[in-house]
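Left out: one protein chain. Kept in place: all the others.
This part shows chain A:
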Amino acid sequence: MSSSSGQSSGYDLSFKILLIGDSGVGKSSLLVSFISSSVEDLSPTIGVDFKIKTLTVGGKRLKLTIWDTAGQERFRTLNSSYYRKAQGIILVYDVTRRETFTNLSEVWSKEVELYSTNQDCVKILVGNKVDRDTERAVSREEGLALAKELGCLLLECSAKTRENVEQCFEELALKIMEAPSLLEEGSTAVKRSVLKPKQESQASQNGGCCS
């Protein structure tokens, strides 16, 4: 059922997406690139930030609330609460820094296992900064192998050139919609938000204002 609330445009489903990975791999740039096509340098994220985007995938109007987390170790506990009920998780590494790739399996996949409360949540592996091909330290084959091990998709992209940026989020959304339990959650979230139109409208506006 199609719903609308307050001043927001109507949407059919609402999903929560979480961006995680080492500090400096380009999580915030990836998100800003997806939202507004901006490619400027961004200050390091402090704690957590979020942005809201509405798009149409597979004939459905989706509202994505995308949480962008700071990757420093000191912020890990603070951000662990945002894993709760996330339908999609994007694990980001920097193809020019092997350490960020290694930490996906040694650190971040363990965080997902520990804090995620959604057994069906969809994960996607994203290798960023492919525009720096001469500095590449992690091959695509290695990325595919890890993606297979973690049971998720792999996409290589560049926040700077916007290569594959939209595909990351669209592929993730499509995978989420294929899971019946996640589809139900996304639909439920929309119905719930109808009951608080003022709050929802305000949230959307704030989403646009956030730096």
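By our rule, a contact is a pair of C-beta atoms (placed from the backbone, for glycine too) under 8 Å apart; a residue touches a chain by one contact, two chains touch by 3 or more; residues count from 1.
Assume contacts and distances are computed from a predicted model.
Missing from the rendering is one chain, named in UniProt as "Rab3GAP catalytic subunit conserved domain-containing protein" (options: "Ribosome biogenesis protein BOP1 homolog", "Geranylgeranyl transferase type-2 subunit beta", "REST corepressor" or "Rab3GAP catalytic subunit conserved domain-containing protein").
When the full complex is taken into account, the listed residue touching the unshown chain is A:F50, out of A:F15, A:F50 or A:W108.
The chain not shown here touches chain A at positions 22-24, 41-50, 65, 70, 72, 74-75, 77-78, 80-82, 84, 97, 115, 117, 199, 202-203, 206-207, 209-210.
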